[in-house]
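One chain of protein is taken out of this complex; the other chains stay put.
Order as written gives the chain letters A, B and C; numbering starts at 1 within each chain.
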Amino acid sequence: MSFLQNSLPYILAGISVGGQYALIAIGYTMVYGILRLINFAHGDVFMAAGMFMVFLSASLPLGAAVPLVLVLTVLLGFMIERVAYKPLRSAPRMSVMISAIGVSYLLQNCALYFTGGLAKVYPQLPWLSDTVTIFGAVTKRVTLITPILTLILVIGLSLFIKYTKVGMAMRAVSKDFETARLMGIKVNSVISSTFIIGSLLAAVGSLLYFTNYASVTPTSGGMPGLKCFVAAVFGGIGSIPGAVIGAFIIGICENIIKGLGWTTFSDAFTFALLIVILLVKPTGLFGEKATDKV
Amino acid sequence: MDLRKDKKKDMLCTAVALAAMFIVLLVMELTMKSTSILFTVMKKGVIYALVAVSMNLLNGFTGLFSLGQAGFMLIGAYTYSILSMPVSVKMGESVYKYYDCAIGIELGIFPSLILAGVIAAVFAALIGLPVLRLKSDYLAIATLGFAEILRALFQWDAMGPVTNGANVLRQYKDLTKVKIPFTNIQFPPTLFCFLVSGICIAIIVLLINSSYGRAFKAIRDDEIAAEAMGINLFKHKEMSFVISSFFAGISGAMLAMFQYTVQAAQFKTAMTYEILLIVVIGGIGSVTGSCIASFLFIACNEWWLRFLDESSNNILGLNILRSGFRKVVFSIIIMIIVLFFSKGIMGDREFSWARIRAFFARFKKKAAASEGGEPNV
Amino acid sequence: MSDSVLRMEDVTMQFGGVVAVNNLSLEVNRGEIVALIGPNGAGKTTAFNCITGVYEPTNGQVFYEDKLIVANHPSGKMKKAYQGMNSEKYIHVKPIDPTPDQITKLGIARTFQNIRLWKSMTVFENVLTAKHMRARQNVFSATFRLNAAEEHRMHEETLALLEEQNLLQFKDDLATSLPYGLQRRLEIARALATEPKLLLLDEPAAGMNPQETEDLGQFIVQIKEKYDLTIFMIEHHMDLVMRFSDRIYVIDFGKLIAKGTPAEIQANPKVIEAYLGVADDE
Partner (left out) sequence: MKKALALVLALTMIFALAACGGSSKSDANTVTIGVFEPASGDNGAGGKQETLGVQYANSVQPTVEIGGKTYNVVVKYVDNESSNDKAPSAAAELVNAGCSIVLGSYGSGVSIAGGPTFEAAGIPAVGITCTNPQVTEGNTYYFRICFLDPFQGTVLANYAYNELGVTKAYCLNKLGDDYSGGLVKYFIDAFEGLGGECVHEEFPDGNSDFTSYVANAKAADCGVFFSPVSTEAAQLIIDQVVAQGASFPLLAGDTWDSNVILQAAKGKDVQVTVTTFYPEGADASFDSSIKAWINGNSTNLANNGGDDTVAAVTAMGYDAYFFALAAMQKAGSTEPAKVMDALWSTEINGVTGPIALDQTNGDAIRNTAFVKQADTATGTWIALDPVTVG
């Protein structure tokens, strides 16, 4: 019992962080699947969602602020794609990635400007922020809600991709961009919907994440963003279940590492894990192997 | 025959221009106040130029998208500062406060600089063994990961006797300690940075124009064709990676000399992004572009745009200008360059006298044409 | 036996469930021009890729001048999926999986079906870069120009090669700015720059008109004589194949269906059924 009591907080935290990572990682994996682009700005979209919440909740009731945050984040994701990625569709992949880094830089600096560099306290969401006790471990309710909500969203997304027309188009585009275009699929609108879904999930993720860790700074998105990308690669980039499983593994491992007292290496561990998986199975857990045609 | 003559002339022009640049620099340093921000920006600019060119060697010329540059600069900076720190300081309390320094040797500036490069290169060789088998984005994210691991490693408590843990290193031989050989006169610091960076960049340029440089470019253009023509991919990639890291290490060491203190915390991913942006702004695959861009980047970021941060400069009662605005403007400029000038300042071309001559010839022609009243020539 | 330059023994290449090359055995002797023909998707280029080390074959061996250069046998999980024949024969063979550059170094050079010139380089640089492998200098001496004689030699030889191919006038043009036919020529020149003994040509006449094809054939014979080469080529132009090759191998669905002299192949009903009928339609 004492073992359970001692290790439960870490595992709970791991599962909860894992769920939040999963929601962000899906955005990475979907965009990469379709555009072959590491969307470096995605972590900052997540941060921006947190900032929207901070600023909106200052003047609006939560009931109005939360939906508005979701809408604004989706709009932001959509705008980023239209302004920064679409003009570069025929440019080399490196240019697009650099554009992504530029957007990330811009978002961080804008956040810095509007917050004046101060950490903003994230508003308390009623019910979610309450503390609960399970098996003697005290935690916020959001910790328990996160994995459940994540699973529901992921299942919904999988159904969406499997059965709707847009979902099918997404799969087609990610399999073969050019052919899909020739077959009359509106590639641009498919890409836009990818960004919209990714941003929406990132916004939900940010609600959960910042309710748990209630402080938003301009760089809040950086590390979680990188880790989520690692999670996406770990699970096999392009694969949604892969990203989710990768995110949970990374979230849980990270907390166990901290629990063991190796705190110095909790971030480094994530990257070490990445490098190991890339070397052992370069396509990740669930990735498909692609053969170069000569 | 004419071509060869031109080539000779070009080389002469380059030599004269370089000599002129160094003389102007020397005169400036001797006459102007050494603390002028102009020199600070020039020093940092030339240090960044070196690391940008070294990154360009990888990303632009070999086609390896690596994001580990900050990690190798970190190694270079630490190696340099630990080796060049006087033994008395190491044994004393002023730097290694919480640890007993385990490195009991002290080296001069040049051996330390070169060793900084060598150690960075050794790490690169080890990291390259597994990582260089990965392709494009995966390579990028893996090198970025290694840079983060290196940073954690250097901050590790157990490494304290060597790296001083996460604490600052200082009191090593910084730029003010550079002496003119065999005398006790201080070497002009900006000139020193230009000389060291210049030599390193010249070596990189020579390499790029050698048979090996062509092999690197072949790998960038088409890996499969390069391999089929007998170019060992792994060997050449590793070579490019190691050489690039060697110079990143030297530039890290010079950064340490420049900023008087070293702390692992500063060598973050953001630093690699900065260098990458310099490379892109200058033009991927252009050495001159990287050099020009690094001066512009540093000057804009740390000097010219600072007035945007001062609320006293606000006009019309608008409260737009306040701290942070500079960075917003700066990132918008970067986005404009990335989106509208995606080839950067130089594209993949280099500075050449031939182009300048052609430009003037065209200019003359135009002038002559307009004078003669014949616009359609 | 000493005449054998290239020998493939039971080579099988399987991608997932698709068997691209199935149990292929063939032999190319010194001084010959041998053609490998077959309908589209028959696995000809895959066979080339197995020889040059781009792909690691699932099973079988490749010999160059009677020396084993590629060998493999599927092990473990792959064994179940493996559908080729003769898998038991090579079970004790130690796998050898050299990288393409090592094979090139032995003296096998190739061209590509879809031209793979180095885009950013000029015609001259394309050929010069291919000389890199045989250059007698290391990175240090190359960077600091310590071996000017070697560099000079490389330049001169490159110029000579270009001259021979009638490409000298385009020397400073970007390789990709050349017309299609000349790009193919340049690829051959580039392959020759690696000083091969065996030259693998992957559809050298693709996209050429009859006159150009005829010229190309003459040219192939010419360089074969001059550089003492053995030539193994994949080709769709039947005129070229029938007129200039000494022997022909025909494959379909990865399997060898016929071999022999041009006359024998022309008379072979199997070939006509599988291949020539299709070619006539084109």
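The rule is simple: a contact is a pair of C-beta atoms (placed from the backbone, for glycine too) under 8 Å apart; a residue touches a chain by one contact, two chains touch by 3 or more.
Since the structure is predicted, the reported quantities are computational estimates derived from the model, not experimental observations.
Enquirer: Give the labels of the shown chains that the missing chain contacts, considering the complete complex.
Expert: Per the touch rule above, the missing chain touches A, B.
Enquirer: Just to verify: which one of A:Cys110, A:Ala214 or A:Ile275 makes contact with the chain not shown?
Expert: A:Ala214
Enquirer: Quick one: which of B:Leu107, B:Val122 or B:Val168 touches the chain that's been left out?
Expert: B:Val168
Enquirer: On subunit B, what residues meet the omitted chain?
Expert: Contact residues on subunit B toward the absent chain are 33-37, 39-41, 44, 94-95, 97-98, 151-152, 155, 157, 165-168, 170-171, 174, 176, 255, 258-266, 268, 271, 296, 298, 300, 302-307, 309-311, 313, 319, 322-324, 327, 333, 336-337, 340-341.
Enquirer: Which subunit A residues would touch the chain omitted from the figure, given the whole complex?
Expert: Those residues of subunit A that touch the unshown chain are 6, 9-10, 12-13, 17, 112, 116-119, 121, 131, 133, 137-140, 212-215, 217-220, 222-224, 254-255, 258-259, 261, 263-264, 266-268.
One rule holds in what follows: only the chains that are shown with their structure count from here on.
Enquirer: Please compute the C-alpha centroid of subunit A, do the same for subunit B, then give the distance between them in whole Å.
Expert: From the centre of subunit A to the centre of subunit B is 33 Å.
Enquirer: Could you give the separation in Å between the centres of subunit A and subunit C, each centre being the mean of its C-alpha atoms?
Expert: About 47 Å, centre to centre.
Enquirer: If I count partner chains per residue in subunit B, which residues reach a count of at least 2?
Expert: 224
Enquirer: Taking each residue of subunit A in turn, which ones touch at least two of the other chains?
Expert: In subunit A, the residues touching two or more other chains are 294.
Enquirer: In their shared complex, at which residues does subunit C touch subunit B?
Expert: Touch list, subunit C to subunit B: 52, 54, 99-102, 104-105, 109-110, 112, 116-121, 125, 128-135, 137, 139, 142-145, 151, 154, 190-191, 193-194.
Enquirer: If you look only at subunit B, which of its residues touch subunit C in the complex?
Expert: 203, 206-207, 210-212, 214-215, 217-218, 220-222, 224-234, 239, 243, 285, 348
Enquirer: Which residues, counting only subunit B, touch subunit A once they are in their complex?
Expert: Those residues of subunit B that touch subunit A are 59, 65, 130-131, 133-138, 140-142, 144-146, 148-149, 151-153, 155-157, 224, 269-270, 273, 276-277, 280, 284, 322-325, 327-328, 330-332, 334-335, 338-339, 342.
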